[in-house]
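Below: the structure, in structure tokens.
Every protein chain except one is present and positioned as in the full complex.
And now, chain A:
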Amino acid sequence: MPMQHIRNFSIIAHIDHGKSTLADRIIHLCGGLSDREMEAQVLDSMDIERERGITIKAQTAALQYRARSGKIYNLNLIDTPGHVDFSYEVSRSLSACEGALLVVDASQGVEAQTVANCYTAIELGVDVLPVLNKIDLPSAMPDQARQEIEDVIGIDASEAILASAKTGLGVEDILEAIIERIPPPKGDPDAPLKALLVDAWFDNYVGVVMLVRVFDGTLRPKDRIRLMASGSTHLCEQVGVFTPKAVPRDALRAGEVGYVISGIKELQAAKVGDTLTLLERPAADALPGFKEIKSQVFAGLYPVESNQYDGLRESLEKLKLNDASLRYEPEVSQALGFGFRCGFLGLLHMEIVQERLEREFDQDLITTAPTVVYEVLLRDGSLLNVENPAKLPELSKIEEIREPIITITVFVPQEYLGNVITLCNQKRGNQVDMTYHGRQVQLVYEMPMAEVVMDFFDRLKSVSRGYASLDYEFKAYRAADVVKLDVLINGDRVDALSVILHRTNSIYRGRELAAKMRELIPRQMYDVAIQAAIGANIIARENVKAMRKDVLAKCYGGDISRKRKLLEKQKAGKKRMKQVGSVEIPQEAFLAVLRVGK
């Protein structure tokens, strides 16, 4: 297909604004899938994602569209991950496109993440076509939504297409606009190969599948390829496109989007943002924008029972096959035994991993409170990255502790503005900007990431009744007056319960934490003393009084099966708890710190 008849585009939309439905409509209209195959929203392939209404695994569809002019076009839809933790992946997907549809719910207006992704698109030189979706709803206010797009994002929205992905209204207009208003790709099919690795995932049969956008040159099976950032070389075994079903092709040429299979066994070797070139005739420079993914949030994952350690390791290995951003390494906790310290892109990523381990891999987990990475400058001048509070060196050796600061952008309807500002202030935020855009207010704060990791998402949702939206980006490391809070159970420090907190609220938090732990730890055969300590100072003490008896009052010759069941139930309940010393601690107690300070 000549390049003039190719269009590469993405869809930028907030969760629930109808991206998946619109993608399905477009695929359907172009004959990509039958009605039956349309039943499930095809672009969201994993259960958990479907439940949460997000897409983290980008997929793509190469579609044939016969335009009103009668000409046939090749439309490549490149899916983008829909969550705040995946901004780098979004930027790589967008840079593979010449255009993007900005889908805005006409009844709700723009949201923080949409705006952030839109800015990314504009920075990358991607043309943005506004689409006002859900126009069939009685609550739709297209004029206001149009105004917001112009105000907030600063692009012309006068030609925004009115559509309803649900009813199909306007979808053809969207396709026509893609052809007319998004430029065809440029590039030289005869130049040295330059292909952007947009996404990669692991397939049990063929190994790593790479989704690429070819900018220059041509890639054919049997070509020897080199990944310029990782430096590894591979033999290209197969190329093809997704319709969205995988269809092999004889070549991928400049301007095209498709998949490459080259016998790569490990996802880590195929880094998103890397550039593919030919070994024999390499490109002079790689495509811009590549970044190594860095974990932002860390937490310990431990099996509830120590004999499940191998099972957890195998599960993490399998999960990692398909999640290059997951990091883990073995860790030993005095309290919890053998487990793993895991690094995540953000909190949502952590929740997804946790949930997949529990649901798909049937692992019983103890998760410790998530923490950010602190930079610790020691007296001897060396700099240490601390991603586990228990590993914080002695205070006497520390010159300075630096914490990561992020810039957060919140969009919130005016009526909840006060609540959100109060919350941001509680979280040690510094206001950078506040702008009114019609119904909504855009707030920009600088805030310690540690505060966001604690419980910011949940609280932002609750104080705004779910209407606030959030985007964040890393800003800088800054010196901070933080302290380590330890928890002692029956006099023994439980390393897995240590947290790093800002000094100003550490005493208050410590007291609340001890009180919360008392609620969560059930009464046992012995007294359980819970203490919170900062250094050698005990700042709080709570006591879980021993229960006095646990015995069945009556037992005669009758039906013993019910007594047995009762005891089995009690025993099973205990098994779900972690034995620390002689104390049984329920899973949720390890995350108790997330539930204080409200």
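To be clear about the criterion, a residue touches a chain if its C-beta (ideal position, glycine included) is under 8 Å from a C-beta of that chain, and two chains touch if they have at least 3 such contacts; residues count from 1.
One rule holds in what follows: contacts and distances are computed from a predicted model.
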> Looking at UniProt, which of "NADH-quinone oxidoreductase subunit N", "Beta-ketoacyl-[acyl-carrier-protein] synthase family protein", "Heme chaperone HemW" or "3-isopropylmalate dehydratase" names the chain that isn't shown?
Replying inline: "Heme chaperone HemW"
>> If I consider the whole complex, including the chain that's not displayed, which of A:233, A:334, A:431 or A:570 touches that chain?
In response: A:570
>> Give me the chain A residues in contact with the hidden chain, please.
In response: 523, 525, 545, 547-560, 562-564, 566-568, 570-571, 574
